[in-house]
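My questions will all concern the structure given below.
One chain of protein is taken out of this complex; the other chains stay put.
Going by the order they are written in, the chains are A and B; count residues from 1 in each one.
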Amino acid sequence: MARISFQEELDELELELRTEGELVLRSLRGAVEAVCSQDLELADEVIAFDDDVDAQYFEVEQGVELLLARQTPVASDLRLVLALLKDNLHLERMGDLCVTIAKLTKLTKGLPPDEVLLEGFKEMGERAEQMIRVALRSLQERDRVAAESLLELDELIDRANRRVVNRLLEIGHDLERREWGLRMILVSRCLERIGDHAVDVGEQTAYLVTGEFREFTDASR
Amino acid sequence: MSASLKGGLFRLALLFSLGVGFLILGTLLVDVFKDGLPYLDRTLLTNPPSVDPKIAGARPAIIATLYIGGLLLLFTVPIGVFTAIYLEEYADKTRWYNRLLEINIQNLAAVPSIVYGILGLAFLVRGIGLGRVLLAGAMILTLLVLPTVIIASREALRAVPDSIRQGAYALGATQWQVVSRQVLPAAIPGIATGSILALSRAIGETAPLIMIGAVTYVAFDPTILGPFTALPIQIYQFVRLPQDEFKLLAAASIIVLLGILLTLNAFAIWIRNRYRRSW
Partner (left out) sequence: MADEQLTTIEPMSLADIAQEQSDKSFTNREAVFEVKDLAVDYSGAIAIREVSLDVYKNSVTAFIGPSGCGKSTFIRCFNRMNDLVPGAHIHGDVLYHGKDLYAADVDPVEVRRRIGMVFQKPNPFPKSIYDNVAFGPRVLRLRGSLDERVEKGLRQAALWDEVKNRLKESALGLSGGQQQRLCIARCLAVEPDVILMDEPASALDPISTTRIEDLMHDLKREYTIVIVTHNMQQAARVADMTAFFSVDVAPDGNKRTGILVEYDRTSKIFTTPADKRTEDYVTGRFG
């Protein structure tokens, strides 16, 4: 096989992206745990930890730039590099969303929580985690079917999100819990957005495999 | 033995070979010039031969040699060049008869000149009844050097890179146009050099001319269709005469012959340099 160093560079870049994925998962677990346990120290850790995610993001971005400049990839190599570039962005955004969750947790210090909602977040967090894992695995294995399955998983998060909103409407009349509730809508939104980014990563995988870019879902729905 | 020692010995051997060649040539030339230079005068050039060495000259021989040279050029160059063009540019080299032709030309170049003499005697002098005339001599010498001219012309044509031909064809030139406008002009230096060298050789040939009946004593200016002699024969004749002075006259005639040959060779070099192109 020719272009050995090129292939090695590509493989290494993918590995860096997966590493970034692991870092994001760590952020997510930390953020959800912080919300559910109202753990402010953990929240601070999550915020500080985002620096690692950003550093990794920068690594991958640089790697892509160098690869494009020096190796002029074409066809499937080009699609892979472009997919890595976009996935890099999605992962970094996911990391930022985890930081937002952590910051919201800090803002709601001292406010009384709602158990049902916290249960909901726990569930959404698990879903999101699962989605990130599926997205990363589908990329690694170039599995288009697995990538497309993310759509269904996203539907589950969306439903969970709707349940959270409904619950908040229920408790809305309770003035004490209202402030907490409003902040928590944003947390829910962040988790839902993380799910969307995972779907986008799946779309990139499908593009990589098929050569066609198709949005899995129409945003207007 | 070290590499540099070997190198040194090799150089020495080369210089030795060079030296031997030069030495022999030099000795001959010095000897000829020593004897002949005093006798190189107008008398030699303008007088016909005579039994009296004081007024003997080589004029008829010189004229005949010049005539032969001219006719040779006239005959060999067109025939030789066109044959070479046919063989190189037009002939299908895979055909058996063309390969046969090629082999035969190589062989003909090696045939001893006396054989051409016999050929000339049989076919030209007697066969078609031309007689023992200058024209017959020129024709025989033509046959003698033709193979050399053909071979030299072929080499010159081959030396023209094929990319030139391809480029010309690609522009829409016909085969004739490619040959006449690109290949031939580029091959002129090689062809000219080959032709003149062949000519030089022919001028020095004695045996065939004697075979077809060049006479040794000609006192009148020769004509193309008349009896003749040539400079090499004249030299031979001078040497055979008893008086010592004739030997010196022979030396002088040799100088004349050498002069003619050197002029021709210089001309060849001039043509080559003038038309030289670097690929």
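We adopt the following convention: a residue touches a chain if its C-beta (ideal position, glycine included) is under 8 Å from a C-beta of that chain, and two chains touch if they have at least 3 such contacts.
All of these numbers come straight from a predicted model, not from anything done at the bench.
**Student:** Write out, one label after another, the shown chains that touch the chain missing from the document.
**Tutor:** The omitted chain makes contact with A, B across the full complex.
**Student:** Looking at the whole complex, which of B:Ser17, B:Thr46, B:Asn107 or B:Gln177 touches the chain that is not displayed?
**Tutor:** B:Gln177
**Student:** Of the listed residues A:Gln62, A:Ser76 or A:Asn166, which contacts the missing chain in the full complex?
**Tutor:** Residue touching the absent chain, from the options given: A:Ser76.
**Student:** Applying the definition given at the start, please give the residues of chain A touching the unseen chain.
**Tutor:** Within chain A, the residues touching the omitted chain are 1-3, 6, 72-79, 211-212.
**Student:** Residues of chain B in contact with the chain that isn't shown?
**Tutor:** Residues 92-94, 161, 163-164, 166-174, 177, 181-182, 186, 277-279 of chain B touch the chain that is not shown.
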